[in-house]
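Omission of a single protein chain aside, the complex is shown with its protein chains in their original locations.
Now for chain A:
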Amino acid sequence: MFIVVTTMDSGESQVSEYQNRRWMNIRKLLERSGPFCHPDFEPSAEILDFIMNSCKVLVVGAGGLGCELLKDLALMGFKKIHIVDMDTIELSNLNRQFLFRKNDIGLSKAKCAVEFVNKRIPGCEAVAHHCTIQSLDEGFYRQFHIIVCGLDSIVARRWLNGMLVSLLEYNDDRSLDQSSVIPMVDGGTEGFKGNARVILPGMSACIECTLDLYPPQKTYPLCTIANTPRLPEHCIEYVKVIQWAKENPWGSGTALDGDDPQHVAWVYEKAQERAMKHGIANVTYRLTQGVLKNIIPAVASTNAAIAAACATEVFKLASSCCVNMNNYMILNMADGVYTYTFSAEKRQDCIACSNTPHVMEIESNATLQVIYDKLCEDQGYMMKSPGITTVINGRNKTLYMSSIKSIEERTRDNLKKKVTEMGLYNGADILVADVTTPSTITIKLKLIENEDVEMSR
């Protein structure tokens, strides 16, 4: 698309002419119907207004995918974009994280990315958060219409997934309140391979539903690395897993840090010695770093393709102009180009999204025993040996667990205590595991005033 700035009579019409041309292509999608539109789609000029002025999108990660995503979304017309990343810019990022320059090394990725995009794209009001995703609370995440992730960590994805599932609200008949759903568009790349997916928490497969789809970290059998090493990686793994703990070069208790050049150098030297002994070639400093940090080389074009797919899905979600991908796309460019989309299935026993909260009513002065008995005897539960835990002030607490002897002995007294004595309150969640349920379930306590108390008042 190119923009012709024509000389007009007044400045005002010049702006609108420019605006018209700038969004011309997007307006074609939003202001008229077409054969590929979603059946419920109603073309209107208000949709572009929504995208530009109301729709809040959170981009998680400002690395290889994050730079692409931020650029794509801003050029599509999204203005209210937030981006979160705790990392700072390193020299090795600059080949593909194109919003950063050499002078930015050491600065916050989120801040630099936002500064660049706001300056480059008129009207964009992106906001940076230089922190971990875990340091932002429910209220923060709840403000967004859509969350799009470009992360390289499974732990971070799982955390975010858990957060979005916890924001779901259910009606009294336990049906999902759809207005509490915040869609998550997730992109991931590894070398020439990538995937993009759309998750509607509570409605379609979530991260935990498909945990087996993530390739496990590359590991080698311990006995192979200990006795019959054949690859340079085996030698490095040996030093990492066995020799480090044995020799404790920085004193016992110092964990091996793949970011510490001295640690890497030590591992490199020892791995070389071991390789020599077993006649193995090609232990290099770079490989050592790669094995220690589990680095897979990033490819700029993979990031660009996956980010484009994700940004397109965000656009579809925001506008309803087209049906979303259903729901998991894989891209493999390692050997030609291969791509495939399939529908990942929501698991009925998913630890996260199948866990719709049950509500249990008990009197406000009830003991834990009352809850335990209800779990075993009430028609709705009929459990065999429920293990009951909760989270109080961010700390896990085991209330009662009969199946493990040592825990049973130490939590037995809790049964006699009032639930309020143990820090539970009206609306608090307890977590219950039992053989009769496919995964741990959440039960919301509803404390009702005891009638005797009412009468004595």
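The working rule: a residue touches a chain if its C-beta (ideal position, glycine included) is under 8 Å from a C-beta of that chain, and two chains touch if they have at least 3 such contacts; residues count from 1.
Following the convention adopted for this analysis, contacts and distances are computed from a predicted model.
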Determine which name in "Translation initiation factor IF2/IF5 domain-containing protein", "E2 NEDD8-conjugating enzyme", "ALS2 C-terminal-like protein" or "tRNA-dihydrouridine synthase" the UniProt entry assigns to the undisplayed chain of the complex.
-> "E2 NEDD8-conjugating enzyme"
Would you indicate which residue among A:Met86, A:Ile154, A:Ile330 or A:Val370 is in contact with the undisplayed chain?
-> A:Ile154
Which of these touches the unseen chain: A:Thr288, A:Ser319 or A:Thr367?
-> A:Ser319
Across A:Ala126, A:Met401 or A:Leu447, the one contacting the chain not displayed is A:Met401
In the full complex, which bits of chain A touch the chain not displayed? Write them out.
-> 38, 40, 46-47, 50, 54-56, 137-140, 142-145, 154-155, 158-159, 161-163, 166, 178-179, 181, 183, 200, 203, 208, 211-212, 214, 216-217, 219-223, 226-227, 241-242, 245-246, 317-320, 323-324, 351-352, 355, 385-387, 389, 391, 393-398, 401, 403-407, 410-411, 428-429, 431, 433-435, 439-440
